[in-house]
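Missing here: one protein chain of the complex. Every other protein chain is in place.
In order of appearance the chains are A and B, and numbering begins at 1 in each one.
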Amino acid sequence: MQKETLLKEPVNLIITGVGGQGNILVSEIVAQTGCRQEWNVVVGESYGLSQRGGAVSSHVRLFQHQEYGPIIPIGEADVILGFEPLEAARQVVDYGHKNTCLIINSHPVYPIGVLRGKNKYPSLDLLFKKLREMVAEVLIIPATKLASQLGETVVQNVVMVGALAGSGCLPFRADTFIEVIKKVVPPKVRTLNEKAFYLGLEEAQKIKSLKSL
Amino acid sequence: MGWQDIVREEPGKQVLLNGNEAMARGALEAGVHFVSAYPGSPSSEVTGVLAQVSKNFNFYVEWSVNEIVALEGAAGASFAGLRALCTMKADGLNVAYDFLTSMNLGGCRGGLVLVVADDPFGHSSLKEYDSRFLAAAAWVPVLEPSTVQEARDMVKWAFALSEQIKGPVIVRSVTRISHSRGIVTLKAMKQMAQEADFKPTQQFHTFARFHQEVRERLKQVEELFAVSPFNFSFGPEKADLTVFTCGTGWLYTKEALFSLQLEDQIKIVRPGTPFPLPKQFILGHLSGTKKVVFIEETRPFLEEKVLALYALHSENLSQIKFYGKATGHVAGLRGPECGEMNTDIVREVLARLTGRPYHASAAPLTKEEKKSLQALLPPRDYVLCPGCPHRASFWVVKSALALEGNNGMVIGDIGCYSMGAMETGFNLFNTLHCMGASAGIANGLSKLQSYGFKQPVVAMVGDSTFYHAVIPALINGRWNKANYLCIVLDNGVTAMTGHQPHPGSGKNAVGEEAEVISIEEVAKSLGFMVKVSDPFRYTEAIHDVLKLIRMPGLKILILRQPCALVANREQKRRKVVVRQELCRGDACGCMRFCTRVWGCPANVWDKKHEVAAIDPAICVGCGVCIELCPAGAIVWEGND
Partner (left out) sequence: MKVSPKGAPQLKEEVFEPGLCTACGGCVGYCPYIKAAADRVAMIYPCNCEEGQCYQVCPRTLTDLPFFRAQVFGERALEFNKFNQDSLEAVLGVCRALYFARAGAAAGSFQGQYGGVTTSLMRYVLATGKIDGALLVGGKPAQPRPVLATTIQQVEACTGSKYAAFPTLSMLYQPTQNLSSLGLVGRPCQVTALRKMQQVKAGAAGQVKLAIGLFCFWSLGPEFIPWLIEMGLGLIDKMDVTVDEVLFQKGEEVIRQNLAEIRSFIKPSCQLCYDPVAELADLAVGSTEYEADWNTLIVRSQAGENLVKEALQQDILEVKPYPKERLPLLKQAVLTKKQRVLQALKAEKENNRVGYLNLSPAEINFYLKL
């Protein structure tokens, strides 16, 4: 396998969402894919009480020369892959910079304070507008909707992996992703996950090509 | 995932492992025979993954009822000449500590390694602290890895070291090692001789006179550490400014130096063996430097040791200024000695000391931009899972105590149900401390009648906690005529740490069928009045709580329902729906009970119609909210 050169060192990727959205599986897929493309990888996960509906995030760092720690410094995330708009935006506050590429699943998961009527969930239009003003690229992927076309909303996370591949933000190859997905998901759901991946990939490519018109 | 990689026989192969998996691999490469642990984040996966693979290798793994029992078992194996591993979270070391300090005096035989995982910042713990201080107080040597690969290396070496010094060795991990993934180059796995023998003439005793021997042992360890490759330096041979760092600090410091372009001006000294301190190694690096910065994870352990060493040798050393946590110079957002280490903290202190401006390579966002975005974002608090039986139990106890009417106290304990101290648990708990504390505190409170304390007392403990630490407190309570209600929240597993089995689960660590040690049988055999109820039957459960509170003495109520995450896997869901025409919503007679108060994540608000709804993707179909909805609007699908 030929080795691609990273655009910068290190490349910092944050995967974020809400407990139960399959964050760790995706950080595993992304990291393994990085390994297969012969980059060095380190991943730091924060999943404290993640099963209990809290925010979850994984820091994935790819590098070739020098070794890095598992936490991305403030303001240095190059790509943020968010399974939930609010959590994606929260990571932008801490880790985003002007050239950050944001890929967001547009489906909100309401925090308990919002459900209880104590807090307000921002309007998505306003939120996305604000994000677009702040960072270089914002790709909004209806990942949960796409996943529900496959009958399983849980694979929204793999749709998002597809979107990451299709976004072209990072020099990942789709076929490497597919190899890894085949390896890490149970045989029963392999086809489902492959389909989910391609749905996300195509969606991201579609959005990109519309933009470049 | 990880577990297939950790059993690979291919030396030289590079695999991606998390720190816990890497430490498990280290144990396999060392040919471990015996593994025991009580689960606790962030340590659980070391033993978890070894339990998964133990069949392939034919070594013994158990989940023990608590950490001291786990360590005692491991010591038994060590006494018989086997290699034994015992893993725990920082809090677990406290539980195991009595035995550790004793056993360390008599020493052991086969390699005995403790992996202790600290949780700086308390990602999944109620407290953050630094177990190196406890290790040092117990006179047990400590190794502290900086990377995932090194975690494997150190665990592996720790077995050999333990055998050489005939004493236990602690490998101190932290969340950012245990829960980080990195690339590990596999080495060969050893199959060690498996003959266990305990010669009749052999003795392992604890007597004060052995302190002298342990002191000698530490000297020997120090000599071994002096030549250990785990202690190294990086950067220029001579530098005015030197960073002494342990554990995760190593990579953060390196990154900070690179981004500040200070690699050729600052030296990094990285002792991997913070206790006993490799004095000659440290002294060598102290000489000739002018400023020393300490970067380490949670408390100033290395810092204090080095400062003491400097004080003893100052006449041979030049004037040095020290910067660390004890001095207050190295601090994150929560201040020095609190929270996690990271690159930003290191970079900030180095930039300040060198006057080197830091230019982020990327274009940063402005403060105003961040602030205005932040203002849009509501917080995301923890919630009990959809269908969680604890939510129902909390509501039952909340209701029962209100009805009882005498300001009943709820004494909480450790597990998922610690969320009884948060809004998702209706802020029910009056106290929350450590495993088993609830029953003990309740014992004390209930003995205060003669001082005018009349409030009823309810202790709430989990099933795993019951076996772990509650039984002695209950015996104490019965003996001393305590008067309270102990509620055992029995969801069938140790849910908090990842659904490990416990003595009531009917399974052991490796998935074999095991004797069920029934909570009610244990309690009955101790002479307690015991009742088992279903927290999902709200009205009945309230009556049971009320009835038991009124009865004299110490009573036990088991509220039993499987953990929603487990039940969900096993059962077919029934669908719950809202008959929206019946929903009272924001009107008197409800005020959005289900979404505003009950707080199951599946109870959502349909903004368009101003009525409640159920999110079918989240609902697990427990049906508890059906009984609670005052309007009869929540129903089983098909029953409408």
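Quick note on the criterion: a contact is a pair of C-beta atoms (placed from the backbone, for glycine too) under 8 Å apart; a residue touches a chain by one contact, two chains touch by 3 or more.
What you see is a predicted model, and the numbers here were worked out from it, not measured in a lab.
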{"item": "Chain not shown, its touching partners among those shown", "value": "B"}
{"item": "Touching the absent chain when the full complex is considered, from B:50, B:243, B:277 or B:400", "value": "B:400"}
{"item": "Identified contact with the non-displayed chain, of B:550, B:575 or B:609", "value": "B:550"}
{"item": "Of B:208, B:311 or B:588, the residue in touch with the unshown chain", "value": "B:588"}
{"item": "Residue ranges of chain B at the interface with the undisplayed chain", "value": "398-400, 402-405, 426, 542-543, 546, 550, 588-591, 593, 597, 628-630, 632"}
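Rule of thumb we're sticking to: only the chains that are shown with their structure count from here on.
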{"item": "Centre-of-Cα separation between chain B and chain A, whole angstrom", "value": "27"}
{"item": "Touching residues (chain side chain A, partner chain B) in the complex", "value": "8, 18, 27-28, 31-32, 35, 40-49, 51-55, 66-71, 73-76, 78, 86-87, 89-90, 92-93, 96-100, 110-117, 119-122, 126-127, 130-131, 133-135, 153, 184"}
{"item": "Touching residues on chain B, where the partner in the complex is chain A", "value": "1, 14, 16, 18, 41, 123-124, 147-148, 176, 179-183, 248, 251-252, 254-255, 258-259, 340, 342-344, 347, 360-365, 369-370, 372-374, 376-385, 416, 419, 423-424, 565, 592, 595-597, 599, 601, 603-605, 617"}
